[in-house]
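Left out: one protein chain. Kept in place: all the others.
What follows is subunit A.
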Amino acid sequence: MSTVPTGTAAGTVRAPTVLAGRGLSKRFGDLQVLTEVDFSVGAGEAVGIVGPNGAGKTTLLNVLSGSQRPSAGRIEFNDQDITGLRPELRCRRGIGRAFQVPKPFTGMTVLENVLVGASYGAGLGRQAAYRRCVEVLETCGLAGLANRRADSLGLLHRKRLELARSLATAPQVLLLDEIGGGLTDAEADELVATIKLVSEQGTSIVWIEHIVHVLIQVVDRLVCMDAGRVIADGPPGTVLSDAVVVDAYLGRAGS
């Protein structure tokens, strides 16, 4: 089918794999959402995931972060099997997650939201947790809003908070789910700059995004999913020009 080389056979020397799903399948009753998906991300690598709605992208992230159990397959993190590990323990090992629709703890201030991630997710003591929060809030452009209540923030700042809270958990891999959705171009550019910075600091990134031109500014590799399968995996330019991808996703989206 696809002429695009698969991720593990890309030819170039790859960084060691940090997070990998092997033969992941997920069924909801009669609905097969994931079918034997092989997916991996290397140390410091940024991978984008594209695909039409219902392709199973979010389910893949749910399975990787532990909010859903796969029906079949294995998940490995730093060569250890974490398939049965609870989400809070995955987070503490270094898998961070940010959602499409930000879910801040609304009764708390911005700082408190981020502190929760730093003290539990990153397992830091009081002093270290505060220091980490200051850094993260700076990185995410929220430094001036630390004492605002999370529910008083606008969409852009909520998205940044979503990112900040997951960053505070000191993730080795950051799973981002359409975090750019609903933003203006200028706002999306700011967010991209932040994510780029995080990526350059060595955090691996897995990013689902519909806005492809935003995505390819950051990612080293692009994975395209359709109907629960990976249909292409490789450098962004190659994947985007792949006939199968154009047909499954871009062609349909453009029609």
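Just so it is clear, a contact is a pair of C-beta atoms (placed from the backbone, for glycine too) under 8 Å apart; a residue touches a chain by one contact, two chains touch by 3 or more; residues count from 1.
As a convention for this text, contacts and distances are computed from a predicted model.
Of the names listed as "Circularly permuted ATP-grasp type 2 domain-containing protein", "PucR family transcriptional regulator", "NADH-quinone oxidoreductase subunit I" or "Branched-chain amino acid ABC transporter permease", the one that matches the UniProt record for the absent chain is "Branched-chain amino acid ABC transporter permease".
From the options A:R92, A:R148, A:K196 or A:H210, the residue with contact to the chain not on display is A:R92. Looking at A:G48, A:G121 or A:G228, the residue that reaches the missing chain in the full complex is A:G121. Taking the complete complex into account, A:E112 is the one of A:D38, A:E112 or A:E190 that touches the chain left out. By the touch definition given at the top, subunit A reaches the unshown chain through residues 65-67, 86-89, 91-92, 96-97, 99, 103, 105-108, 112-113, 115-117, 119-123, 126, 129, 165-166, 168-169.
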